[in-house]
Structure formats: C-alpha cells, structure tokens
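Notes for the one structure printed next.
A single protein chain has been omitted; all remaining protein chains appear in their positions.
The chains carry the letters A, B and C, assigned in the order they are written, with residues numbered from 1 in each.
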C-alpha cells in the first residue's frame, strides 16, 4: 500500500485575480510549496538543506494540469501528493487538489534531482529510500 | 498558412528563484501575459474590455509544459503562440519559448471563454474570426 | 493594556530571490496576509465577507518599512500587529517582524475602509469596536 502526503492551505487574497478566482500560476506556486513540505517533512531533507548547503536543486522537467472547477478566496484546499514513477534522477508526482469532496484540479509533475550545474544527478540513497514508500503500487 | 503571435520578454530579477533560474510558476505568469498581449493586439479585445466591461473571463482548463533548459536573469525570451484547436467556447494554444535558437520550454494551454458565472459561452463571432487565422493548418 | 495580534510564517522557497533572501515585495504580501488573518480572526470579518459579499475593500493608503536584517529560506518569522491610530475610516497598523529575538523589519501601514467605489466609508460600528482593543494606549 503506497503512502500519500497531504497538506491543506487556504486560498488567500494574494492568490486571487480580478475575476475573484485563483490565478492559475499561483496554483503552481502552491504545488511547489507542497513539494517543499514533502521534502521538509517525510523525506527529511529541507529545501534550505538541499539548495543552500548541498547546492543541489529540483528543477521541474514537465508538468501538466487539468483544472476542473475554480477556487475562490478562503476555500480550504487539500493537496494530496503521490509518486507515479521513481527514476534514477527524477520522480513523477501525482497531485490531486480538492475542496472537501469537490475536485478542483489534478496535476502530474516530473522533478529532477540536479547538482550545482543543474545537471541531473542520481537521488542520494537515503532520499530515494524515503521517496519509495510513496510510489504507487502497480496493480 | 497560419499566423503566429510573437512577443519578447527579458527575464527579470523578480522571475528568478534562489537557484538563480526562472521559478517555474513565473513562466505561467509570463504565458498569461502572452495571451493578454495576443488579445489586446491581433484579437482586438483587451483583457480590461473582456473582464471589466463584458464581465467575461478566460479560465485555463488545462495546461502542460515541458521544460527543456533553464532560463537565467536577463535572458531575452521569445514567446511564440499558435492555435492547435478552436472549439465552440475553447481554444488550445501552442506556446514555444526560446532564447535565440535554444528552446527553453514548450506548452499547450486550453483556455475557455466564460461568462460572468464562469460557465463556458461560445466565442463571440468577431473574436472567433480573429482567432481563426492562427489555427494551424492541417497537413 | 492594548492587545497585539501575532502570527508565524515560515519563509518559503517562493519568497526568496536570486540572492537567497526574501525578495522585499514578498514581505508586503506577507503583511497583507497578516491583516487578512487579523480580520478573519479577532475582528470577525473575513476578506471574503468584506470583499465579495459587502463589496468593500481595504486599500493601503501609506506604508513605510525599515529592513534591519535579511531573512532566509525556512526562517520562522513572527509577525506582531498593533494599532497606532484609529480614524473614522482608516487605521494605522504597526508591524514588527522578528525571527526569535532578532528584529528583521518594522513597518507602519495605513489602511482605509472603502466602499464599492473605493471611496472611504466609516468603519461599521461592530468592526470599529473590535479594532479598538488593539489601539496602543497613550502614555
């Protein structure tokens, strides 16, 4: 049984556009924050440690999102993250964002573990071992 | 022969993250700006007219992007927009972003023409007629 | 004895610039969030209620900030808000932002209660009564 990582976040005034709904680029900033929390939490490697002390980074190689329903100021969104693929230096995340039972959007994001030169570098073993439990089991 | 819309934009300090490259959510803000310029320019319907006076909006229903190479402070990016599908109330855009000859990222974005209630509404005829020349010709 | 409103917020990756410190415009977004939390919390009037249902708003008329020391990724900031002046339709806030014992910045912000037309309108009485306890007592 694979693990899921869940965080909640309220839609803030700063997230909303002149149409009164979340400005979609802000959704990607939220997703970046979910990955940040996942690393700092269950993966045990904070972004400060990763970026500032190890001089590594996690560029996004690909992302796709399908927006199902708009979100409005003060909606409480639940972000759920799972892993659909764990490669040598990359990892594909499945994001599901809902308000209560209502799906707002889904996204798939491929991140890469990169060194100081932004070239891909294999996941360090302790990190890989902590990502693995989130990998969705194959049927 | 289909038309393409092109704008250039320099990477600003505010676009860059602690790794010194464009923070990917900012890329989507840039794409939103390209669509804004396309509407205000060749389509002849500015976002102020669309949002504030017609009380319409253009929510993004889906977006996917593939990031090929990072962009850095003061890179001059060329954004090229074409249309791959023109539906009754939606439109799928192909974005290609390069610095000189080097491709930085590609994206496909589906926008929807929506009324005040955010429900899809058919493209007004004059607008549709102005989008049509950007539709990529079938082989 | 006057009341103070306090919230904490961690510096996120999205807050930091290429110099690795908080990009100062993001500090103002954080301050806006503090005011948002103060309204939703002790003042009992959320921004959604204020903006979307009452069609009021809270434009900032003036702000000044003095930055004492930079903040970095994952610093835990404590935001403390008090009121230095409560006018008919305006209110001047004193913000103090620290990481532990270290002051990072101080700001003074004057917000105005405005109606749909953005013209100042007197604070509604229940709201004024809830702001009053935060007014710093005169010596």
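In the analysis below, contacts are C-beta pairs under 8 Å (C-beta built on N, C-alpha and C of every residue); 3 or more make two chains touch, one makes a residue touch a chain.
Here the structure is a predicted model, which means the values were calculated and not measured.
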item	value
Where the missing chain touches subunit A, by residue	13-14, 16-18, 20, 23, 25, 73
Chain not shown, touching residues in subunit C	18-19, 21, 23-26, 28-29, 32, 51-52, 57, 59-67, 70, 118
Missing-partner contacts on subunit B, residue numbers	12-14, 20, 29, 32-33, 36, 40, 46-48, 51-52, 72-74
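Assume only the chains that are shown with their structure count from here on.
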item	value
Magnitude of the superposing rotation for subunit B and subunit C (Cα, nearest 5°)	180
From subunit B, the most remote chain by mean C-alpha position	C
Separation of mean Cα positions, subunit B and subunit A [Å, integer]	24
Computed distance of Cα centres, subunit C from subunit B, in Å	35
Distance from subunit C to subunit A - Cα centre to Cα centre, in angstrom	29
In subunit C, residues with contacts to at least two other chains	13-14, 20, 73
